[in-house]
Structures are given as structure tokens and as C-alpha cells.
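This is the structure I want to talk about, given as C-alpha cells.
Missing here: one protein chain of the complex. Every other protein chain is in place.
Up next, chain A:
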Amino acid sequence: MKLDDKLYLVRFNTDKLSHIKINDPKICLNQCQDKPCTRICPAHVYDWDDEEKRISVGYEGCLECGTCLIGCPYGNINWKYPRGGFGVSWKNG
């Protein structure tokens, strides 16, 4: 089953504001060869945008596990919980 189809099953109350920020996009471009955020996020929130030369962040699909915050080797992801009441809302848990 494709990840996109799985994420389609998840209920979100999406905030207009992103709860995720890349601190310094230059680090992703110049220093981070491996870009583990593009793999380790269970929801594939992070993607390398080759045209814009930056990591694109699809915060709307974030499952709020915190993996990216801990896994970024440069501590370059400013990941917080969404504001109260926003974000993922599990149906089963």
C-alpha cells in the first residue's frame, strides 16, 4: 500500500500556520549530503526540491512523532507541536 493512500486515511485539523521550520536552508544545500529527513519521516513530510534547491516541508501531513527533530544530523529542523487543537487527530490510536 502506498504511503499517500495511508496518509489519506489519517484525520487532520490543519492549521494555517506551519509548526515546522528549517532553521538554515543553506545547511541543507551545502553541508547535508545525506538528507536523512527525506527518508526517516514516517509521513514523508520532507522532500528535496531540486529546482528550488531546498527542503520542501509538507507540514500538513505531519504525524507528530518528532523523528525529524532528533534525526536531523545538523539540528536544523525547528519542529514543535502544532498549536492546541490542531494537527493529527487519531481515530483509533
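What we mean here is this: a contact is a pair of C-beta atoms (placed from the backbone, for glycine too) under 8 Å apart; a residue touches a chain by one contact, two chains touch by 3 or more; residues count from 1.
Criterion: contacts and distances are computed from a predicted model.
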| item | value |
| --- | --- |
| Protein name (UniProt record) of the chain left out of view, among "Acetolactate synthase", "Deoxyribose-phosphate aldolase", "Flavin-dependent dehydrogenase" or "Acyl carrier protein" | "Flavin-dependent dehydrogenase" |
| Missing-chain contacts mapped onto chain A | 1, 3, 6-7, 9-10, 13, 34, 36, 39-40, 42-44, 63-67, 69-71, 73, 80-85, 87-93 |
